[in-house]
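A single protein chain has been omitted from the complex, and every remaining protein chain is retained in its original position.
And then subunit A:
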Amino acid sequence: MNTKFHDLISEASKVVLDKNVEIRLAMTCLLAGGHLLIEDLPGVGKTTLVQVLGKLTGLKTRRIQFTIDLLPADAIGGQVFHPQEQKFVFHPGPLFSQMVMADELNRASPRTQSALLQAMEEGEVSVDGTTWPLPKPFYVIATQNPHQQTGTFPLPESQLDRFLMSLELHHASKETEVRLLQGEDPRGRLQKISALFSDGEIETALSSVQTVTVSPVVAGYIAEILERSRRAGFEGAPLSTRAGMALVRAAKAWAFLEGRDYVRPDDVQQVLVPVLGHRLGGNHGIKRGREWAHALQKATPVPV
């Protein structure tokens, strides 16, 4: 099973260059059943990443470009009157996909943002009193510009919490850039690749992740991390128990990708910064949060 995921990761890295770790983390997020927030400048390959993941996993993928005038109904869909039948029929919006790329989420109005985030949290959408379940798996990859940029509505802390992980996509390395500038376009491969997974396979993997075990030592390590974030003198926002549970979910998925059915502290360390960065940062921004997450990891001794 996870050889397929390894194939997926190596295949994707051929399209999105220099983003090996990020691709792996994005897959981890998917397997943990969470949603991903990518914060970075335009032009670092966010869209390509989502496209290639969508293609390789075979999940139904849609992209929603968020703008300031986008209404909730534009994403969710709405009731449309059918004159022949004399009734309203629900037309699902682009949100009704398995993998949704919410591009530049922080440019949308808070109202639209919260409609999306609510759908992410609950896995279903209510329109005019009727509840419509979203497809499964349901994986949202939202991108946002660094919030210092003009024309953005930064996501409130409580909504940041809805994302399991946050990532930064850095600029490609110099060697890669040289290759790209010479005219090599890895996106060309995008057309040729086909899905590696058949229907339902991803869902099965998601439920296998649930069976990965966490030993008391590892749980204690995570609890210690939470405890240290709450001490006086630590700059970041104190972590909630929910943050700890998110860390466990992500570590389980990472362990699964590694082909194990139990979690090591090493797995926790691999996902620690992406999971905790946006939670610790609060209104100081994800960048500061990631620094604090690093510091927290360094300061917390691993139980022996």
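Methods note: contacts are C-beta pairs under 8 Å (C-beta built on N, C-alpha and C of every residue); 3 or more make two chains touch, one makes a residue touch a chain; residues count from 1.
The rule is short, and it goes like this: contacts and distances are computed from a predicted model.
Its UniProt record calls the unshown chain "Putative cysteine protease (Transglutaminase-like)", which is the correct pick from "F420-dependent methylene-tetrahydromethanopterin reductase", "Molybdopterin-binding protein", "Urease accessory protein UreD" or "Putative cysteine protease (Transglutaminase-like)". Checked against the full complex, the one of A:S10, A:S126 or A:T213 touching the unshown chain is A:T213.
By the touch rule set out above, subunit A reaches the unshown chain at residues 213, 215, 217-218, 227, 231-233, 260-266, 269, 297-302, 304.
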